[in-house]
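Of the protein chains in this complex, one is absent; all others appear in place.
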Amino acid sequence: MVGYLQGLGARSLGMFERLGRGAVFFINILLCIPSVLVRPRLLVAQLHSVGVLSFSLIVVAGLFVGMVLALQGFYTLSDFGAEGMLGVMVAASLVRELGPVVAALLFAGRAGSALTAEIGLMKATEQLSGMEMMAVDPVARIMAPRFLAGLLSMPILATLFSAVGILGGYFIGVGLLGIDEGGYWSQMQAKIDFNQDIMNGLIKSIVFGWVVTWIAVFEGYDAIPTSEGVSRATTRTVVHSAFAVLLLDFILTALMFGDI
Amino acid sequence: MTENKPLIKIRDVHFSRGSKLIFDGVNMDIQRGKVTAIMGPSGTGKTTLLKLIGGQLRPSKGSIEVDGRDVHKLRHAELYKLRKRMGMLFQSGALLTDISVFDNVAYPLREHTKLPETMIRHLVLMKLQAVGLRGARDLMPSELSGGMARRVALARAIALDPMMIMYDEPFTGQDPISMGVLVQLIKVLNDALGLSSIVVSHDVQETCAIADYVYLVSNGKVVDHGSPADLAQSESQWSQQFMQGMADGPVPFHYAAREYASDLLGVNE
Partner (left out) sequence: MHISRSIEILVGFFVAMGFVAMFFLSMEVSNLGGLNGDEGYEVTASFENIGSLKVRAPVSIAGVKIGRVTAINFDSESFEALVTMQIESKYDQLPSDSSASILTAGLLGEQYIGLEAGGEDELLQQGSMLELTQSALVLEQIIGQFLFSSDSEDE
């Protein structure tokens, strides 16, 4: 019993210690962001590997999620004779929830794991140490540009996901199921509010971008520099990011839409 | 001038990793313009010592002075300034894998100077010429052999014309030819550029061929030191065992264990 309690205590202490180091690391990154802004090329290179390379995945996934939403929504809504509301349903689900959340989960799997593996391998092959000994701060040159790229890419990807999904819903709803085209768009425009829905979705995606990239970069930086350590860190990135995204989504949804 | 003062003074350094004591009061003087070798069995923390000198790790006790300044009392910016004058060659080379050989050598120049690109080109080609790899400038690090990667890393380490270079196990895992090339390079660069070199290694032959002074480290302490010739004549049994590579001696062949017979019989304590 005492041993169990001791184990629990040690684990919680370890967790808090890691959380603390993560927070210090985050502050270090923030302090280094000005040095990234004077070297925009570093940022462009990372926007490519973090954002552009996730582009096709996000677009295809968004299209299919939108089409599935339209199919499923149609069969439910047609029971109430409310097929005209299909556009609203597709758009509201995408813009408020599925766009930011699914895009963030895919982003964690595609870009987050790649970031952790890359940084972990750089650590394992002494590249980070080598930079330090060349009097170059790896946090400023390696971590901060990647963090900033993730923070900027995530809202773009989530917006794309929602937009493509709404188009996918349009193809299924109007093209396949024969809903009135004008109704699809006009009902949507009547119901979706810019501040309430689109802006809140955007805020969600920025928060998710922050948390996923922070976890990914920190896990890489903190990885045990062996092949096993890096593979574990990569797994942790995906699991912790997914968990953090879903938890934060609940909190943000309660704050944003809770009082309606 | 401070010619006869040592470049690096290590005084009573203690360091432990977790509960394991790695250094237990190490004292060393590294002279200017010389090749100093630090040798010892694997796992004695020789690489750790280099990281302590470079300020990447902090000793739990004791001090390390480089060029008259205590490395671990410097502020961040001052430490980085000092590091620009230190070169370090990592065991793996530690080249940045996403840029070419040329860009790797140019990296410290571009980071720390505002030289025009034409001048950087000249400097990089000069450094690559010195290690004999001017023709490999457009290759990516993944296309290099281990020995070539180390030579590129060496070119990068001398890019900023440092006052000293630390070599971390430069000979490990090299074929005889690249080993010979590296041995010669270390010596030639040290003399031609007026550097001070610290070579961490356990390859006795190669290291003794170029070292002016040798420290033998074992179990967290300096066990012997002197010129290679002195050590060859050393009366210390440990030194003899290490220098001649004997299987048994003060460092036993067997890892500490219970008595063989009782172990075989499976007698439990």
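As written, the chain order gives the labels A and B, with residue 1 at the start of each chain.
As a working rule, a contact is a pair of C-beta atoms (placed from the backbone, for glycine too) under 8 Å apart; a residue touches a chain by one contact, two chains touch by 3 or more.
The model shown is predicted, which means the values in this text are computed figures rather than measured ones.
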| item | value |
| --- | --- |
| Residue, one of A:I192, A:V217 or A:A233, that touches the chain absent here | A:I192 |
| Of A:I33, A:L63, A:A124 or A:L160, the one touching the omitted chain in the full complex | A:L160 |
| Among A:G51, A:G120 or A:G150, residue touching the chain not depicted | A:G51 |
| Chain A residues that touch the omitted chain in the full complex | 41-42, 44-45, 47-48, 51-52, 55, 80-82, 84, 91, 95, 153, 155-157, 159-160, 162-164, 166, 185-186, 188-190, 192-194, 197-198, 202 |
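Simple rule for what comes next: only the chains that are shown with their structure count from here on.
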| item | value |
| --- | --- |
| Rounded Å distance between chain A and chain B, as computed from the means of their C-alpha atoms | 43 |
| Residue ranges of chain A in contact with chain B within the complex | 122, 125-127, 129-137 |
| Complex contacts: residues of chain B adjacent to chain A | 51, 54, 56, 80-81, 83-84, 86-88, 90-92, 94-97, 107-108, 111-112, 153, 156 |
